[in-house]
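For this view, one protein chain was removed and the others were kept in their places.
Per-chain residue numbering starts at 1, and chain names A and B are given in the order in which the chains are listed.
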Amino acid sequence: MTETKNTITFTPERLAKAKEMIARYPEGKQKSALMPIMHLAQEQFAWMSQEVMDYVASLLDITPVEVYEVATFYTMFHLEPVGKHVIEYCRTGPCVLMGGEEVYAHLTQKLGVKKGQTTSDGLFTLKEVECLAACGWGPCFQIREKYYMNLTNDKVDDIIRELSR
Amino acid sequence: MENTAPQLFKVTIDGVEVEVPPGTTILQAARKIGPEVAPPAMCYYEPLKGSGGKCRACLVKVSAGSAKDPRPMPKLVASCITPIQDGMVVENYTNPQVVDARKSVVEFLLINHPLDCPICDQAGECHLQDFSYEHGVGTTRYEEDRRTFEKEDIGPYIQLHMTRCVLCYRCVYTADQITNKRVHGVMGRGDHAEISTYIGQAIDNDFSGNVIDVCPVGALTDKTYRFKNRVWFSKPVDAHCDCEKCSGKVQLWYRGDEVIRVTARKNEWGEVKEFICNTCRFERKQTSDWTIEGPTKVSRASVISANKYSKNLVKKPDFALKLAESQYKNIDDDRPYLHEMSEIQQSEDYKALMAKDEKYFGHK
Partner (left out) sequence: MKILTEHINTPGIETFDVYRKKGGYTAVEKVIKKMTPEEVVEEVKKSGVRGRGGAGFPMGMKWSFLAKPEGVPRYLVCNADESEPGTFKDHYLMKNIPHLLIEGMIISSYALGANKSFIYVRGELMYVIHILEKAIEEAKAAGFLGKNILGSGYDLELVVQPGGGAYICGEETALLESLEGKRGNPRNKPPFPAVKGLYQCPTVVNNVESIATTSWIINNGGEAYAAIGIGKSTGTKLISASGHINKPGVYEINLGVSCDEFLNSDEYCGGVRKGHYLKAVVAGGSSVPIVPGHLFLKTANGEDRLMSYESLSDGGFATGTMLGSGGFIVFDETACIVRNTWNFARFYEHESCGQCSPCREGTGWMQKVLNRIEHGKGSMHDIDLLVDISKKIEGNTICPLGDAAAWPVASAIRHFRDEFEWHIKEPIAATKPGAVYMKESVLV
C-alpha cells in the first residue's frame, strides 16, 4: 500500500501548479481546488485510480470519500484505465441530426470496440458523452482538450490514421 | 426604539391556526398541530442539519404567502424547508393537487424499489411502507426492469441493500455530523446514484450504527439483528445505562427474555434525538447491562403494537352501519301515503333534515 502511494506523486511542476490552484481560493475554502486538481491529476495519471484520488485528498486535506463522491458525479473523470487517446463523441440531438449516428457507427467499426472499451493496442478508448456545446459544428468528438468538428467518415479515417502513428 | 415585532407568527394549515416563532418551517408548524395535518417526510430529519427538500413527499400548496403579500406561491413547495411567514395559509391534505403530487412521489419512489417487504427487516417500521399505504395507490404502471446495484459489504455491523435506498441522504448527514470521519457517501449520479464507500470499506467508528436508525427504509439495517425476528413479534422496552460515549438512553427489543436488538429512542415522528454509540447498540445485549425503565409507548396505529395489548382499543369502523347504508334502497311504491308527500316536504323539519344530510334519502 505504501509502495503504491509513493509512486503517486505530482511532478514538481504540477505540484507547484496545484499549490497555486489551492491559493486561489479564500482561506479555509481550499476544497474549491478539488476539480482543478483532479483535472491536473488525470492529465498526469490518465485515470482516477483510488490511489490517485487518495493522493488528491491528501493534498487538499479532505477525506478520500469527498473525492470519490465528486469523481463519480462528473463524467469527465475516468474511473477505469483508459487508452492513450480517449475519444469522447457527442450523442445528443443536434449532432445526431447532423449525421452523427452514421459517423459514430463508422468510428466504432473502424476501431473494432464498443463504447466504453479500449482497443487491444491500448491506443484508443471510445466514450459516449452528452452535448459538447458544438452543436452547429457537429457531429463532433473530443480527444483530450482538442475538439474535432464537422466530422465525416473520411475525416474520422484521417484522424485515426494520424493518431495511430 | 422598542422592538414591536410580533414574537409569534400565525399560520393556517388545512384550516387549523397555529402560532409559531419566526423561522419555523411549514412542516414543523404542522407537526405542532398534530399528526393529522403533518405532511409525510422521507428525507427530512430534524436533528440533522441540512436534511430535507429532496424526497418531495412533504409538498404543500401555499395558498397565501403571508398577511402582507397574500398571493399564492406558484408551485407546490417542500414544507420541510420552507419557512413560514406571518399570515401564511397552507393547504395540505385538503388540496387535491397536493394529494395528487404525493401519490406521484409514492409512485416514483416505488418504481425501482423492490417489493420484498416480506423478507425485509425494516418491514413494520418502514417509512416508505407507511408513506405508500397512506398516500399511494395499490397498483403500478411501471413495466420496465427495476434498477439493481452491485452488492457492497460495509462491515460486520451494517447491512447495505442499495436497491431499497431512496437517496434521502440522511445517513450521509449522520456520518458528517455525528461521527468523526465520514467514509461513505453518494457515488454516481442520476438514477444510478448510490450510497457507497466506493472502495468496499467497512463503515466503522463509535457512532456509525446510527445510520441504521435514520434510514427510513431497509437500505441500512442491523446485521446483528438480521432475519432474527419481525418487529411486531418483539417487545420494545425503554432502558438506559451509564455510558461514557453516549447518553445511554436506548430501546431494547426483546424476544422472550432475549435482547435481540438495541436501537436509539425515536420520537413520534420516527426521529432520534439522542444518538447512541456502537457499544450500546451492538455489544450490550444482556438485560444485566441495562436499567429497565418500562415498556416503550407504541402508537396504537403502529403494527408494532400488535399482540401487545389485552384489549384492542383502536376504534373499528361500524360495519353494520356501513352495510345498512349501502343496502338502503328507495322503495318504489305507488300506494297512497297517509299524508300527502307535498305536505311533508313543506314542513320546516323536513327541509332542515334534507339540507343536513341528503344521502340517507334517495329521493329529493
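Basically, contacts are C-beta pairs under 8 Å (C-beta built on N, C-alpha and C of every residue); 3 or more make two chains touch, one makes a residue touch a chain.
On a predicted model such as this, the values are computed, not experimentally measured, just so you know.
Of B:Leu167, B:Val183, B:Ile203 or B:Cys280, it is B:Leu167 that touches the chain left out of the display.
Checked against the full complex, the candidates A:Lys114, A:Lys146 or A:Arg165 give a single residue touching the omitted chain, namely A:Lys146.
Considering B:Leu109, B:Ala219 or B:Ile304, the position touching the chain not shown turns out to be B:Leu109 (whole complex). Although one chain is hidden here, its contacts on chain A can still be listed: residues 24-26, 29, 31-36, 38-39, 60, 62, 66, 69-70, 73-77, 88, 91-94, 96-98, 129-138, 142, 144-147. Seen across the whole complex, the unshown chain contacts chain B at 52-57, 59, 75-76, 78, 81-83, 101, 104-105, 107-109, 111-112, 141-142, 144, 147, 166-167, 169, 186, 188-193.
In this text, only the chains that are shown with their structure count from here on.
Centre-to-centre, using mean CA coordinates, chain A is 43 Å away from chain B.
Those residues of chain A lying in contact with chain B across their complex are 50, 63-66, 68-69, 72-73. Interface of chain B with chain A (complex): residues 181-189, 197-199.
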